[in-house]
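All protein chains of the complex are present and in place, except for one that has been dropped.
Order of writing sets the labels: A, B and C. Residues in every chain begin at 1.
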């Protein structure tokens, strides 16, 4: 898989290089007399790097006097959160990518007009840096099945879907194409339908919702799960009560997905420690909630053979007539679109736009971005904005603390709660275990 | 040549990723209670990026409160100046690279002891990131000649030479290997002999000094040359006086190179505007100064055929018995080694160590780095530290304003004058002319 | 009055000098090896200056390398918000001031223990700087009445009351002492009772609540008032509806003050544009709400004679038997005390402690500060935390976003909403109109 890592890494690097070139052009422009009249305090374009680096989250650049530019507060995000990555995943071809890169907004002039990459004449160079990334990477599974790997936009800050180009190529090559829409179905699937399908014009024939007994238990039991901590061992024991309680979370996802008018198949992704009665219970609940089929997937243990039942169910689902529809029409106001997602998908009681967000709602409409779809920035650990609220929260108040515009990717981003765009290293980073052995082979990666 | 750029770019990215991983580990360590007791104000390891970005030269990181680490002044350098790049160019194999990465010094603890990458257990992960870069890139010339491209350390801040591994591979494949030692011969060639040859154990048979009429005129005439500005058109006209005056610069390089005990061939790299009498004059002066041969190279116009005379001269030179010797033995003190280079090669009258540099001379000796060779950080535009002093300055006072230690690469770096390790974009960056055309082809690169 | 300004200014300067000396000791201690093990990111002691200076609100100090100390994020507040000022106003004598200065908390060590001025051995020097300020300034009114002016702590961030020492001196010199408790009675009066009376042991005989027709109109009408903007001229016209609507605000203050068991007299401070019927209406409402007397004060127009009726009413009130009681006993938990104030005085429905505040509630209790009284930091423009909510809000949710400890002054400070501790200059500062005339006299101050 190393070769694969390298290829994807190449895309990451190109994205970072294109992204940071724009940032350097921007600061250089401020340094050379600011011909575009940018308000330096309005700049939204940060820099990106592919290392988890908390110290870069909030920085002051341009110190040290005239030749180093203008002092400004800014920071670095992780590459996957770059709008350039989202553009790669949504572009139809290199020319579309070029156009989208040109539309990227970096900040505003003193009268509030957006300043774009096009204004700096840098979108061409960014496209050239990105040229090679337009082609998806063709990989194979352990059994030799073909797999296109292409683009990796974050699902909590960007739209979190595999690329449109890879899907289109796959559609020409195969009978059935399975594409991924990352993280929770409230995030990745909603964005798949309302952003990616709208841009690509493609319509899915069926949805495969992947569920595990373990994740359902998390939503229903009292297990505390934290990133970087070992799992509570009790979660491996049979606990029907927790499954019973947590299944409501799965049900809501099924219900949400059915709203889009497409048949839903539930894949029960089996762990060796799952109890048969737990799986049976989950299956029953899934069917009762409207899933067309609910089948066990055992690919981790049995490879392709373990996925046959699931595959048949999906094929069958694609033959069911569907009536796909978006969650919202683009004609709604930005606030209405956000509220539609929050109330219908997340089941919030209300959306509270903080002062900054409220101001930008109006501003973005004035600037002509009102017709764009919405790309919610929200935790994937809860239907709500608070990762600690498991299960099926309802009637809560969803705070939108700020709004961003990704004019190149083509969506408006409401920030719900506290979304980190630059992870930090833990106190014992995994990297400390990686090394080469005496033959020069890599060790400690897994 | 695009494929080539991509390969080199891949190396660049790996170097940047490995370099910045160490920086992230360092800041993370400061954040998590500083178990190594590093004095944050003593940290010398900065970050790198592959964009010219003046705003990143001097920054404050770690702002925004506890979860973002410790506020510190630091900055970004350009990738080519990374010690990791120098290590790639000097490593014998992957294990040697691993050892060298472990020895990299990032800062000091409160008692002045160096803290290294090994202390953070990150040298292994850095090596794994760098794994693919250990293999040189095999390219071909327009006429199909093989060419290994490998590593690109800056010659003004690092040692500026192609990699040892590429040279060794080439020596197994061919009869004659030509390797590059970048920038002026006072910089690249001196470092080639005293650093690279010392580490590789390889000894050159001959030196090919490349000279142009134009560069000699610059050293002798009154032409003002500035980066980013068009050339003074008068330099294209015949000006024997300027050649006569500037030839002294070439003579000193010949004299310097002969000190190393190796035959010197001068290649007069012809421009279409060069006058025959200018070339003749230069040739005469070169021979008088001790060059074994001085031949015209016309490869730019005629391809390989234009280099035949030069090639024959070099082959002949390699058959001349040589008596290679280093400029200085490692046993000298750091100050003595620096003075030897400054007085013999640059012809400085004295070396003035500023306070900070003086303190570090002692400190580095105490820490056991006294036996390392010297890698001068100096402008390549002058024998002196001042890029405006053309020709053959003599008896000047060379200021060493600070000292650095590259314990992984294996040299001590005296900073002479003002060396920028992060270039800035000009007011009209070349990138503004780059774009794709309607066929998706790159335009504007050349 | 110029001499007066100078005296007060002298106190301001002493407070600033003592405050900033502690800050300099703190940063110097961090510079010299941090012997107290302070966590630099936990430092709460900022610096103060007596100029409105927005650029100093958030700064990074200690830049420029080792000799300039440790880089830290911090800022300047306005002098009046200094805890040293609050200590001056609450100290019983110079020895009490000395003790209180010693208890001032500047930050915490790595185990969360408070570090105090005493730890730096600087409280003595701070006291010596403050020595002269312990004596109140005796001024006289235009009619020769004596007036002690002493200390000026902010009422929105500190307790906003004249000094205890001045009150005690006055009580020895006169039959009746009137002392000021600044800003709205929800802020200054509550703090007067629960903080100042508790510390001084003195008990008031009566309360004089000053009301104007104009302020009542603001709370009841639709007049928009903004700092630095001219008043809406309509507010000068008779508007009984606005008085009727806004009187509820006055009534609530009367009701609140009566809870403390002390007779309340309302002074209707007359403006020339007030309508007789407006004043009559207000008087009626005040008496109905439980004021013992409600009398017109006309001192601005008529001097002392205009205040005779008010004076008689107050004397009469002081002869009424009173039964003074605090709003809360110190034995309640910090959260309970805060909720008591919020619900009883402000009429909030609930108090929402944000994460940071919640953590500090516990922490302060653990550190032994749980028995201190509460000094709310809240806008004086509304019963709520939002200056735009006029009139009598009820049942709102009061956010406590952070908590501070003023261990020297002797209270815990909950920050409700957004309290600026450093004002900014307006775009046309008043200072631009100040100058001297040809005789050297000051012009433009009024």
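To be clear about the criterion, contacts are C-beta pairs under 8 Å (C-beta built on N, C-alpha and C of every residue); 3 or more make two chains touch, one makes a residue touch a chain.
Here the structure is a predicted model, which is why all the values come from computation and not from measurement.
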> When the whole complex is taken into account, which chains on show are touched by the absent chain?
Replying inline: A, C
> Pick from C:98, C:219 or C:293: which residue touches the chain that isn't shown?
Replying inline: C:98
>> Among C:62, C:373 or C:414, exactly one should touch the missing chain; which is it?
In response: C:62
>> On subunit C, where is the contact patch with the chain that was removed from view?
In response: 6, 9-10, 13, 17, 20-21, 23-25, 27-28, 31-32, 47, 49-64, 67-70, 72-73, 93-95, 98, 120-125, 127-128, 131-132, 424-425, 427, 429, 431-432, 434-436, 438, 440, 442, 444-445
> If you put the missing chain back, which residues of subunit A would it touch?
Replying inline: 33, 40-41, 60, 63-66, 70-73, 110
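The rule is simple: only the chains that are shown with their structure count from here on.
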> Which word fits how the chains touch one another: line, ring, star, complete or other?
Replying inline: line
> Using CA atom averages as chain centres, what separation in Å is found between subunit B and subunit C?
Replying inline: 65
> CA centre of subunit A versus CA centre of subunit C: separation in Å?
Replying inline: 49
> Hey, what residues on subunit A touch two or more of the other chains?
Replying inline: 60, 63
